[in-house]
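Our next item is subunit A:
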Amino acid sequence: MTIVLDAPRIVITRPLMTLKNVSKSYGAVQAVRDASVEVFPGEVMGIVGESGSGKSTLLRMMNLEDTPDTGSYTLDLPDVQGNLFELDRFARRMLCATKIGIVYQNPHLGLLMNHSSSGNVAERLLVAGERRFLVLRDKAQIALEASEFPLERLDAPPIELSGGMQQRVQLAKAIALEPALLLLDEPTTGLDVSVQALVLDTLKRLQQDRQITMVIVSHDLGVIRTMADRVIVMRRGVVVESGLADQIFQDPQHPYTQQLVHAKL
Partner candidate 1 sequence: MAYVATRGGERAIEQAERLFRAEMGTITPERINEIKAAMPYLVDRVMGEASLYDEDIAALALAQTGGELYEAVLVLRAWRTTQPRLSVADPIEQDALFTHRRLSAAFKDIPGGQLLGPTLDYSHRLLATQVLTGEAFDPVPVEPAATPAPAHQPSVSAWQAANDLVDLPKGDATRPDDIPDITREPLLFPSKRAHTLQSLARGETGGVLALGYAAMRGYGQAHPTVNELRLAEAEIVVTHPKGTKFSAGRVKVSQAEVLSKKDEKLELGFAATLGWNEVKVIAAATLDLNSAGAPKGSATEEEFFLYHTEGVESSGFCIHFKLPHYVTFQSSLDAMRDAKARSAQQKEPAQ
Partner candidate 2 sequence: MSLKTLTRDWEPMSYGFLDASAKRELRRKMLKAVAVPGCQMPYASREVPMARGWGTGGLQVSLTLINPKTCVKVIDQGADDSVNAASIRSFLAKVSGAPTTLDTLKADLIQSRHRIPEEVLREDQVLVLQVPNPEPLRSVQPNMSIARQMHADADYGRMWLQLYEQIVRSGRIMQGASYPSMVNGRHVMTPSPIPRWDVPKLNMAKHLTILSAGREKRIFAVPPYTRVEPLVFDDVPYKVEDHAKLTCNRSGARGFFMNEIPQEDGSSTHEISDSEYGVKAIRRTEGDDIVLGDTWYKNGEMSS
């Protein structure tokens, strides 16, 4: 078996996203302790760790759904300034709608299950101010097509679709406005292995075609290995190791990472 590796990319730009010294407690439980993450334009950052490691909390913060106790969050985009955690509710909503896309593990969190699939995608565009029906329809269709969603089901409600299809609708919604940052929270967990592979395929193709900056969270090393350029490993709220994906998988340094990688192999 031959493994085809992507050509290595040399990072020379400034990070697109910077999360600095972020800590968050829920009551007595410290979910995240002093975590820092930088993601560069066009790269895929993988966050791996077991459940309860704080990786999903970190992702929720990147989507501004949660505010840490301390720490800062910046996006290096022309019209975005300052620590995003300090934005008010209104500014957060607009920023999330226009700059950040997210795909949740649970499609109920990301979709209106009884609205049409195209409507779910169109909602994003509506929030951003699009008021032409035909344009909404066109753009929704383009985004669904890019997510490799079968267009004959354009107006079917997600409740009638399979799990894999629901994730494709979420993905279409997330990329409809061509966000600067795409967040993926266990996007294929719970899907059949064959469906999982197809969805990952789509994500990979999208990434290559559009050079979307992505952060993908998963407990599944296989998923992270398929997708990520760089990886951070989290355990009990702390980043224990970070580096290039190959480096982490070939030569893990931290005992916990070693344990993870060996268990997988």
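Definition applied: contacts are C-beta pairs under 8 Å (C-beta built on N, C-alpha and C of every residue); 3 or more make two chains touch, one makes a residue touch a chain; residues count from 1.
Quick note on selection: all candidates are chains of the complex that A comes from, given by their letters.
Worth saying up front: this structure is predicted, and the values here are computed from it rather than measured.
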item: Touch-positive candidate for subunit A in this complex, from 1 or 2; value: 2
item: Subunit A to candidate 2 touching residues, read off their complex; value: 89-90, 93, 112, 115-116, 118-119, 122-123, 126-127, 131-136, 155
